[in-house]
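One structure follows; several queries about it will come next.
Excluded from the complex is one protein chain; the other protein chains are retained at their positions.
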Amino acid sequence: MNASAMHSWHRWRSAIAWPLVAIVMLLLVNAAFDWTRTGTFAGAFQRGGFLSIVMIDGRPTGAIMDTLSRGATVALLAIGMALVIAGRGIDLSIGTVMAITGVTAAAVVDRGAPGWLAIPAALAAALVCGAWNGFLVTIGRLQPFVATLILMVAGRGIAQALADGQILTFRDPVIEFLSGGRVPWLPVPVPLLVAMLAALVTFIATRRTAAGLLLEAVGSNPGAARLAGIRERLLVFVTYVASALCAGLAGLIECARVRSADPSRLGLSLELAGIFAVVAGGASLAGGRFVLGGAIAGAYLLQTMTTTMYARDVSSDVAPLPIACVILAVCLLGSPRFRSDLRAIVKRGKQ
Amino acid sequence: MTSDSTHSSGARHLPTMIALTILAALLTFGSIRFDHFASVGTFAGLFHEYSFVGIAALGTTLVILSGGIDLSVGAVVACTSVIIASLVERHGVHPLPASAIAVALGAGFGAAMGGLIERYRLPAFLVTLAGMFVARSFAFWIEPHSISVHHPAYAWASMSAVLRVGELTIPLRTMIFLGAAALTMVIAHATPFGRYVYAIGGNETGARRMSLPVGATRIGTYALAGGCSALAGAVFTLYKQAGDPASAVGLELEVIAAAVIGGILLSGGVGTIAGTIIGVLILGTIRLLIDFQGTFNAAWTSIATGVLLLLFVGLQEIIVRFERLRARAARAASGRG
Partner (left out) sequence: MRSCVDARTEELPVAVRAQGLGKSFPGVRALTNVDFDVRHGEVHALMGENGAGKSTLIRILSGVHRADEGTITVTGAAVPFRNGRFPGSPGEAERAGISVVHQEIDLLPNLSVAENIGLGRQRTRFGLLLQRLMRERATAALARLGIALNVRLRLADCPIAVRQMVAIARALDVSAQLLILDEPTSSLDAEETARLFTMLRRLRDGGLAIVLISHSIGEVCSIADRITVLRNGTRVGTWNAPELPPAALVEMMTGRTVTSGERSSVAPAVLPELPALRAEDLACGHVLGPVTLSLHAGETLGIAGLLGSGRSELLRAIFGADAPDGGTVAVKGVRVRPGSVRASIAAGMAFLSEDRARDGVFADLSVGENLLMALQARCGAMRPIPRTEAKAIVDRFIAALGIRAASADAPIASLSGGNQQKVLLARWLAIEPTVLLLDEPTRGMDVGARAEIESLLASLRHRGLALAIVSSELDETVRTSQRVLVLRDRAVAGMIESADVSEGAILALVAHGGDPA
């Protein structure tokens, strides 16, 4: 393996290492709880245990599958957010875009159109949102925080207005396939498939072309990028569109799961999940180098923590507390000053 | 460090003046369009309703002026209200010491966040986001549901603790708000601490080189913000007579929007407390107008807030660019290329 491939491998490895370690530890913690509950080590793998996988109707179910499926939503958001953050931006509107997308799909189905028409229509709405954000940041030269804040604030209202303030329910086999469907020869939840597909497409688009490197250059030094002849405005614009599309897909999946679109609650606080996932995956909020695998690993770390909370009967309102602490711990470990403080404390403890 | 053009005199005052104009325009529009709108009672009511938002906005403004941000405002309000309600209802503590304890806790929480941000150079955005999750979850953990507070002191406070000035009745919460606002304005403009806050927001490396106490000031701003949010929570609990862990969701965004509308630059160093207060009043007026209209639903408040944000931020951009051109011309005219 030549030198530069070696460096990429090292970067990838360090980005996903911590999240993976943490996920494994969480799985062990859950297994331990199951052990105490059932009295045997195999308890974790039996029906009702955290690590169990039971085939129902030929479809695998269980806490692990649940995590993989629900985590796909966060993973999608993390993929889009990773691109935006790499370009030194941020997208606070992804939660709201999920809501707008879901409501659009539901509204279209409501008016009698079939699912395979509703999905592109909804994604088109997401695309418009992304283009709006991209326009504000690249042409309007607004700070990304403020630019996406505007859609975040106004977008809820837009979603609510589109839905006339109601929670829209719908029944449509095509849309529902996104959540509960089954691909014949793959015993894998469809949301996970969608997320993996999105990850693959993004990987090809960024790493098998020069786009990823140019984006990293833009995030690392936007002024120098322009002087080197990079089309930084186009690249940054595309990241916002990509982020919105990912959010749109995530919104559709979430709607499919509950067969309804709630404009007030869909996607609430999920932009924070996206940002946390990317940070947990080792990326810097200031832009530059990014590793897609790290963002996805961070997303699954977040989801594993959430599922662990549910399995331990922690209410969904309280669950964020330990999760936030873990994210904070991840950030602290990334700070050199913290590491030296920690070393000093350990040294003093030994004396 | 933001460029010179954002700090020159023209760029500084214009957004606040414009905000004032918009407030006046909205109020005028309301009084023409709706009966009963143009009464002292309506405008006073605006103050009273938004007093707790205003209190929360005071501390957050200081944080933003120093170049930081505080996303935990709403969560701290909710957590405080739950702590007070729990202390009063479940532990028999008198509301006054309970509120004092809660405000102290809020300030301590803010100081802790500020400490992490300062010492380990973590992004303020991330730390206060985590703080938001921690505070809100903690609130739900103490009390999963809203609990009512029954205490004679509360009844007295909300009914009788008023000041009568001529025809006006000023309730306690507005008095607290006005008092806190006056105090914060004095701190910002007339104390060394306040000037240090502006200094950090204007040029942090320069402030450090000038041996100004950057670390202590930064932690101080977050402590003040936490204390203000907690005070807002105490006022909120007073008037709702209940502690609700699900309250004040999205408050931090409203406060940030109000600050931007009032002329604050999110990069720091530019803006005034008065500007944020005007921003809060503008948001309140919009909601009031929508209420009066009756036919629009709440969705339009969000959209209107978003549009206003867009307008004001766009305005700031235009002013900054204009100032940059003017400064270039002035420098060249004085002989420096």
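Order as written gives the chain letters A and B; numbering starts at 1 within each chain.
Here is the rule we use: a residue touches a chain if its C-beta (ideal position, glycine included) is under 8 Å from a C-beta of that chain, and two chains touch if they have at least 3 such contacts.
Because the structure is a prediction, the values reported are computed rather than measured.
K.L.:
Which of the chains on display does the removed chain touch in the whole complex?
P.N.:
A, B
K.L.:
Among A:Ala107, A:Leu168 or A:Ala217, which one is in touch with the chain left out?
P.N.:
Missing-chain contact among the listed residues: A:Ala217.
K.L.:
Tell me which residue among A:Arg226, A:Arg265, A:Arg312 or A:Arg337 touches the hidden chain in the full complex.
P.N.:
A:Arg226
K.L.:
What residue numbers in chain A mark contact with the hidden partner chain?
P.N.:
2-4, 6-7, 208-211, 213-214, 216-217, 219-221, 223-231, 235, 288-289
K.L.:
Contact with the hidden chain only, please: which chain B residues?
P.N.:
Its contact residues with the unshown chain are 1, 4-9, 12, 186, 190-192, 195-196, 198-199, 201-203, 205-207, 209-212, 269-270, 325, 328-329, 331-337.
Simple rule for what comes next: only the chains that are shown with their structure count from here on.
K.L.:
Once bound in the complex, which stretches of chain B touch chain A?
P.N.:
Touch residues, chain B against chain A: 116, 119-123, 125-127, 129-134, 136-138, 140-141, 144, 245, 253, 256-257, 260, 266-267, 297-307, 309-310, 313-314, 317.
K.L.:
Which positions of chain A touch chain B when the two form their complex?
P.N.:
It comes out as residues 136, 140-143, 145-147, 149-161, 165, 272, 275-276, 279, 285, 315, 317-321, 323-325, 327-328, 331-332, 335, 337-338.
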